[in-house]
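Omission of a single protein chain aside, the complex is shown with its protein chains in their original locations.
By written order: A and B. Residues from 1 in each chain.
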Amino acid sequence: MNPRLQTDTRQPGGPLLQVTDLHTAFRTERGLVRSVDGVSFTLERGRSLGIVGESGSGKTVLSRSIMGLLPRRNTERSGSVRFEGQELVDLSLKERRHIWGREMAMIFQDPMTSLNPVMRVGKQIGEGLRLHLGLTRSAARATALSLLHDVRIPEPEKRLDQYAFELSGGMRQRVMIALAMSCGPTLLLADEPTTALDVTVQAQILELIGVQRRERNMAVILVTHDLGVVAGHTDDIAVMYGGKLVEKAPTRTLFAAMKMPYTAALLQSIPRLEDPSHQRLNVIAGRPPDLVNPPRGCRFAPRCIIAQPRCHEEEPPLVTAEHPDHQYACWFSVGSAVYRERVDELADLTVGSL
Amino acid sequence: MSNIEIITDEESSFVPVAESKAQGRVKVRRRGRVAMWLAIVWLVFLTISAIGANSLPYVPHECEGSTSKCSTAIYGDINRIERAPVWAWFADPGKDIGTGADHTGLMGTDTNGRDIFARAMLGARSTLVIAGLAITLGLAIGTLLGMVAGYFRGWIDVFIDFLTTVMLSFPALLLAIFLVTFFNDPDSTGGAKTRPIWPIIVALVILSIPPLTRLVRANTIAYAQRDFVVAARSLGARGSRILFREILPNIVPTLLSFALTGMALLIVAEGALAFLGLSVESPTPTWGAMISSGTERLRNGVWWVSLMPALVMFLTVLSVNILGDVLAQRFNTREAIA
Partner (left out) sequence: MRYVLRRFAQLVLVVVVVTFLAAVALRFLPGGNDVIVAIRSGGGVTPEQYQAVVEELGLDKPILSQYFSWMGDFLSGDWGTTWTTNQSISTEVKRALPISTYLMVYGQFVALAFAVPVAVWSAYRQNSRFDRVATTSAFGMLSLPNYIVAPVLMALFSVQRKWVPFPSTYHSLWDDPVAHFKAFVLPAATIAIPLYAGYMRLLRADMIGTLQSDFITTARAKGVGTRRLLFGHALRPSLFSLVTSAAVNIGSLMGGVVIVEAFFLLNGMGRLTVESIFRHEYPTVQYSVVILALIYVGINFVVDLAYAWIDPRVRAGRALG
């Protein structure tokens, strides 16, 4: 057994996941695309972290980068990812494969395409069990059955022998969750798990993930573009923009006292049920930054309503706010004098709430 | 997997990749371009040589009367039977060869002392003409049938599809052989008239129609459902107008690429027929016949009579295939021909 994987190098006492200055870039015809440009955070056992951002913010690449599930060619990765104290970044493929499924598991956005279309569901779930835990075929099948019970799929015995296309979207995602849980991982990465599902089903799936988390004391990283998804289901939230982490705080703190104007804009762009109909949606003007040639200074500055000259020149560092676990990267921040002045200006110009 | 798979992904070896100079960019692959230009060079060379084949004394020789009328392709030099090519230093000279220079010509001479290179270029004429004509005719007819079937659907579609299936259910080569023999000598006594060229062309045309029809039909159906066709129809355009003005221009790229690849196949098919002795008669040389007659001598170690024409044919077919492939990639369509 590879000595690097022996668990006595692990430190069960410390944080579960420690990401330090992670950079991931892809070589393309246009140049080097810096999808993740220096991200650091820590995740404790059993906690859930939501990573929020627009498309192109780098959130998906971040989650895959943590797993190590990146393509071999034309990918550059640097920084450190420590899982239970053990460095993951320089592991070989074989070594990573031992971790995947068993200690870290991932579920993906579109369950229709993420499940093997020509393999029966039971077999797919059982595969990890047989591979990592060495179960026999019948034991794997029995375990798969109990997993399907856990994820509350109706008629689990029948499902074992069905194919992916015979299940509805919500059921497929449950299967994915069962698959991910099968070997009892300590960290679950969920990449937009509800985006491809109906709204009614979304809540159920998120609920299910929460239940599993508590029962298994498993840490969860929930990647999504939807603030509403993370609002009720995460302990902490990290906001990403342009490949960088721009704000991180415990969930309540974030919603109560957000600092980054981007976060504020995100929140305000969520349409509200009680808004009058035909109300214009609040969109954040502009487009995400070009990750090959990112702008100097704060990456959000071109689209920020309170952008000052300094914002275009210097990139703001991560500073701590009032709450010790709340960090943000902004020169001026929500609630500052500059912000309030600007908001008043804009209120004079437009009708309706901002 | 949208934001992961930004890696350049190539499906064919012959796609020219954009050049880039800055750091961190993907490595450039210029191999595809090289192949394409080589192919073009070869084909141009071949065409020019074919046109001027009769005045090809690429091998020096003497000729009674004026040198300009002496074609080494047709009139052999008895003193130079079965000479190996100039560059073949390894060819064993001790093989039934008389006196005089042992090596000669770009590709050597054959059993009758004729220069193989000149003959091959002369043979290029018949091959290129036959294949070119056949593919053009096949293209015209097949496109018509395919468009009609694909656009109007209904009974005519069923009928045409049926015809296509029937034509495809005969083994292609056998069909060609049968047709050629059928049209060639109606009487077994077989007069000494020179064989007409049209049976081969007809046979090849018949071979190329079914796959082309299927291809055009599929494409027509796809385009017919697009909005611009519906728009044209709503303006009162007639079927034929729509077919020729709206749909045809869109399928031309696919057709071009098919034309090239199909032509390569027809060259091979014509070669097969020539190999069996069914193509144009000697003394006009054809590649297939040259290869065939050369195989007997292969056993005695005289390899160039058979393999030099084979090389010429291979290079030609390869070049045409490369161009067809390049076109297919350029227009982003890949249809399986065979």
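Here is the rule we go by: a residue touches a chain if its C-beta (ideal position, glycine included) is under 8 Å from a C-beta of that chain, and two chains touch if they have at least 3 such contacts.
Predicted model only: the values in this text are computed from it and were never measured.
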Omitted chain: which shown chains does it touch?
-> A, B
Could you tell me which of B:L145, B:L255, B:V268 or B:L327 touches the chain that is not displayed?
-> B:V268
Which one, A:S78, A:T113, A:S146 or A:T320, makes contact with the chain that was left out?
-> A:T113
Residue, one of A:V39, A:L62 or A:M176, that touches the chain absent here | A:M176
Which chain B residues touch the hidden chain?
-> 1, 5, 9-14, 31, 162, 165-166, 169-174, 177-178, 181-183, 186-189, 264, 268, 271-272, 275-276, 288, 291-292, 294-295, 298-299, 301, 303, 306-307, 310, 313-314, 317-318, 321-322, 325, 334, 336, 338
Could you list which residues of chain A touch the chain missing from the display?
-> 67, 69, 73, 93, 97-102, 105-106, 108, 110, 113-119, 127-128, 131-132, 163, 165-166, 176, 179
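Going forward, only the chains that are shown with their structure count from here on.
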Let me have the rounded angstrom distance from the C-alpha centre of chain A over to the C-alpha centre of chain B, please.
-> 56
